[in-house]
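As you look at this complex, bear in mind that one protein chain is not there, while each of the others sits in place.
Each chain carries a letter (A and B) given by its place in the written order, and its residues are counted from 1.
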Amino acid sequence: MIVVFYIASGVAILSTFLVILQSNAVHALLYAILSLLSVAIVFFSLGAPLVAALEVIVYAGAIMVLFVFVVMVLNLGPGAEGQERVWLQPRTWTGPVILTLVLVGELIYIFLARPGLALGGPAIGPQEVSLALYGPYLLGVELASILLLAGLVGAYHLGREPSD
Amino acid sequence: MAEVPTQYGIILAAILFSLGVAGILLRRNIFFILLFVEVMLNAAGLAFVVAGARWGQADGQVMFIFVLATAAAEVAIGLGLLLRLHHQFKTLNVDEASDLRG
Partner (left out) sequence: MTSADILSLLPLLVVATTGVVVMLAAAFYRNHRLSLVLTLAGLLVAFISLPFVSPLTPRQVTPLVLVDGYALFYMGLIFAASFIVALLAYGYLEKWDGNPEELYVLLLLATLGAAVLVGSSHFASFFLGLETLSVALYAMIAYNRSLRRGIEAGIKYLVLAGVTAAFLLFGMALVYAETGTLAFSGVVAAAGGASLQLMVGLGMLIVGVGFKLGVVPFHMWTPDVYQGAPAPVTGLLASMSKGAVFALLLRYFTPVPALERQGLVWVFTAIAILSMLGGNILALTQDNVKRILAYSSIAHLGYLLVAFLASGPAGQLAVAFYLVAYFATTLSAFGVVTVLSTPDDEAESLQAYQGLYYRRPWLAIIFTIALLSLAGIPPTAGLVGKIFIAAAGVQASLWLLLIVLVLASVIGVFYYMRIVITMFRRPEVEAARPGMVGLPRAASVVLGVLSVILVGLGIYPVPVMRIIERTVARLV
């Protein structure tokens, strides 16, 4: 199972990295979805089957699909590729990349220095999560639904054609 | 399940998070910026699940579900704004779509 974790992690990191480099919106989305799916496998290897399923169903299956819709509506496909290439000049990306590498290096050093527990033990399945949601996190669930309501009303309002 | 060291999980989340940050700094197209915000939120959610698994609690997964709801709401409004932006400015470039003084 630990091998699964490493492989899935590697795929996730690689595909996320590739998202940065893509100039075609659809290709970028495909790599992003791949990254999300591998994170789902990581979740499964950590003993969290419920969120693994949710990651696939909601994140990859709904949120990314919204992005795909937008690509279709705005026609961000091959036509826009040329534009993106122009913007990705080396002198644009050297700075941020070096900065990011430094930060990641630091973070890795910090986190390795801390001896963590090995994850293991029984998987925390849907039943436990549900008990938590209906118990201590009850207000959180209600609040989350209000949050979604706000998103709904806002998106509805912004999506209407203005009267002019 | 065999043993996966917690720290590797956190490091994975940190790497994905940093990739998200790098992506936002590098791309000038709002569409991609929104995509990378989602990547960052996902990485943070991953960190929560790892932390929850480390302590054997369901709380990590519960937080992930809340993060999911938030990401969904943000994406809905974000993409709606994106469409409006394209309609008004005819471009998705963050530098060009800038009436307000930076």
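Following the convention adopted for this analysis, a contact is a pair of C-beta atoms (placed from the backbone, for glycine too) under 8 Å apart; a residue touches a chain by one contact, two chains touch by 3 or more.
Because the structure is a prediction, the values reported are computed rather than measured.
A.B. asks: On chain B, where is the contact patch with the chain that was removed from view?
C.D. replies: On the side of chain B, residues 6, 10, 13-14, 17, 20-21, 24, 30, 33-34, 37, 40-41, 43-45, 47-48, 50-52, 54-55, 57, 59-60, 62-63, 66-67, 70, 73-74, 77-78, 81-82, 84-85, 88-89, 97-102 touch the unshown chain.
A.B. asks: Quickly run down the residues of chain A that touch the omitted chain.
C.D. replies: Residues of chain A in contact with the hidden chain: 107, 110-111, 113-114, 116, 136-140, 143-144, 146-147, 149-151, 153-158, 160, 162-164.
Heads up, the rule we're going with is that only the chains that are shown with their structure count from here on.
A.B. asks: Report, in whole Å, the distance between the mean C-alpha point of chain A and the mean C-alpha point of chain B.
C.D. replies: Taking the mean C-alpha position of each chain, the two centres sit 6 Å apart.
A.B. asks: Could you pull out which chain A residues touch chain B in their complex?
C.D. replies: For chain A paired with chain B, touching residues are 1-2, 5, 9, 12-13, 16-17, 19-20, 25, 28-29, 32, 35-36, 39, 42-43, 45-48, 50-51, 54-55, 58-59, 62-63, 66-67, 69-71, 73-74, 76, 84, 87-88, 92-93, 96-97, 99-100, 103-104, 107-108, 111-112, 114-124, 128-129, 131-133, 137, 140, 144, 147-148, 150-152, 154-155, 158-159.
A.B. asks: Okay, in this complex, where on chain B does chain A touch?
C.D. replies: 1-12, 14-16, 18-23, 25-29, 31-32, 34-36, 38-39, 42, 45-46, 49-50, 52-54, 56-62, 64-66, 68-77, 79-84, 86, 92-93
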